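For this depiction, one protein chain was excluded, whereas all remaining protein chains were kept in their positions.
So that you can tell them apart, the chains are marked A and B in the order they are listed, and the count of residues begins at 1 in each.
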Amino acid sequence: MTTTTVIGADGLGKRYGRRQALADCTLDIPAGRVVGLVGPNGAGKSTLLQLASGLLSPTSGTIEVLGASPASTPAQMAKVGFVAQDTPTYAGLSIREHLHLGARLNPTWDAEFAARRIRQLDLDPGQRAGRLSGGQRAQLALTLAIAKRPELLLLDEPVASLDPLARREFMQVLMEFAAEQGASVVLSSHLVADLERVCDYLIVLARSRVRLVGDVDELLASHHRLTGAYREPATLPAGQEVIHSSHTERQSSLIVRSTAPIDNPSWTTQRLDLEDLVLAYMSNSATIGSIPVPEAQR
Amino acid sequence: MIEFHLDARSGVANYMQLIHQVRHAMRLGLLNEGDRLPTVKEVVAKVAINPNTVLKAYRELEYEGLVTLRTGVGTFVTRTLSDESLGAHGPLRLKLQQWLAEAREAGLDEESIEALLLSTFRAPAEGKA
C-alpha cells in the first residue's frame, strides 16, 4: 500500500461576503483512512466538505481531491460521493426512483448493491422518501452515495439528527463500506463521541481554522495530561509544547504535546482520551500552528 | 466464531479490547486451533468501528503468534491457550465461590468485595508496570 493523498489543500479559504467561513487551511490527507472532522457548529466543517465535493469553489488557495480539481469532470465526480447535511432526498420521489436516479446519473453505479441494501433495511421500494423516518432517509442517502462506488466518501454531520440505534446502524454500513472498498471516508461531527470508534485520522476545526491534524493513535500517544504543584509553564523543557493549562493557587494542570516520554517525577502523567484532546485544542484559540503528524504506515 | 463488543468507558484502546477478547475466548476454549476469526468486514459491520482498528488487532495477534492471516481465506487461530489450564478452572471456581461466601458472611457488600479482589489482584503487578 502506498501513501497517496486523497485531499490536498494549500492555503484554502472560503469567504462569504465579510464572513470568513474557512481560512488558511492546509491539509494532506492520506488515502485509505476514515477521517473525523471535528469542530463546534459554524467552525467551517460543512464549508471544507463542500469545497472537497466541488459544491463550493474556494475564494483563496487551492484544493485537490484524488489528484484533480473537485467536480472538474464527470469522471472526477464519479470518484467522490457526498452525503450532505440533513441527508436531503426528494420527498416526492420513491426509493425505487431514487435508485433509478442514481443509476441514470452515475457511470459506476452498483445496482445490485443498492437493491440489496434496501432489502436489508426492510424498506418498501415504492415508499416516498418524504414519508421515511430520519434514520431511514439517512440510510437512503448513504445507499445512494455508496452505490456510486466512490473512492472517497464525504459525509457532512451524517448522524447528528439520528437516534442512537439509527446512529449505530448508519456507522455499521459506513464501516462495512470502508472495509470492503478500501475507500477513504471523511465524516464530520460536532461531537467527538460520534467519531471515536470509527475514525483513525483526525482534523480539528475551530473558528474557521485547522487546529489539529493527524493520525489518532499518534495524537493520543504524543499528548499527556500533567498535574502537579503550581509552576510557570515556561519551565517545561524544550520539545514539550503546552496546549492547554489551568492553574489554581496550589496546582497546575497542563495538557502537553511531546513525542518523547515525560520523565519528570514531580508531575503526575496521565493519558488523554480523544475527547479531552479535541477539547484542549478547541478551547485554545491561540494555538494556530497545525503541525501535521507524519504519517506512519502500519 | 466469536462476537466482539467494545466498552467506550473502559479507557482501554479499541484494538486492545479486541485482542483481549480473542485471548479471553481462547483461554475459555471458545476459540481453538483452526477456528476462523470473523473477517474485518464482519467485525466492522457488527461493532461499527474503524476497519484499521480490527486489522491492527489481528496483526498484533499474528505477531504474538496466536493467529495467522491467510490472504483471501481468513484469519485462523494457530494455537490453543486453554489446554494446560482449562482443567484447573473448575476447582479454582469452587474455591472462589467459597471465598465469596466467607466474604459475605464477614459483612462485605458487593462493592467492597470487588475492591478487595481488584486491589489484591493488582498489588503484585504494580511493580512491573
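In this section, a residue touches a chain if its C-beta (ideal position, glycine included) is under 8 Å from a C-beta of that chain, and two chains touch if they have at least 3 such contacts.
Quick note on the criterion: contacts and distances are computed from a predicted model.
The chain absent from the displayed complex carries the UniProt protein name "ABC transporter permease subunit", chosen from "Cation:proton antiporter subunit C", "ABC transporter permease subunit", "NADH-quinone oxidoreductase subunit J" or "DNA ligase (ATP)". Taking the full assembly into account, the omitted chain touches A.
Check A:Gly11, A:Pro40, A:Gly67 or A:Pro107 against the missing chain and you find that the one touching it is A:Pro107. Residue in contact with the omitted chain (choice from A:Lys148, A:Arg209 or A:Arg257): A:Lys148. Of the listed residues A:Thr4, A:Ser57 or A:Gln251, the one in contact with the hidden chain in the full complex is A:Ser57.
Within subunit A, the residues in touch with the undisplayed chain are 50, 53, 55-57, 71, 74-75, 77-78, 80-82, 84-86, 88-93, 97, 100-102, 104-108, 141, 144-145, 148.
In the analysis below, only the chains that are shown with their structure count from here on.
Interface residues of subunit B, counted against subunit A in their complex, comprise 6, 8, 11, 13-14, 40-41, 44-56, 59. Those residues of subunit A whose C-beta lies close enough to touch subunit B in the complex are 32-34, 168, 171-176, 178-180, 193, 196-200, 217, 220, 271, 273, 298.
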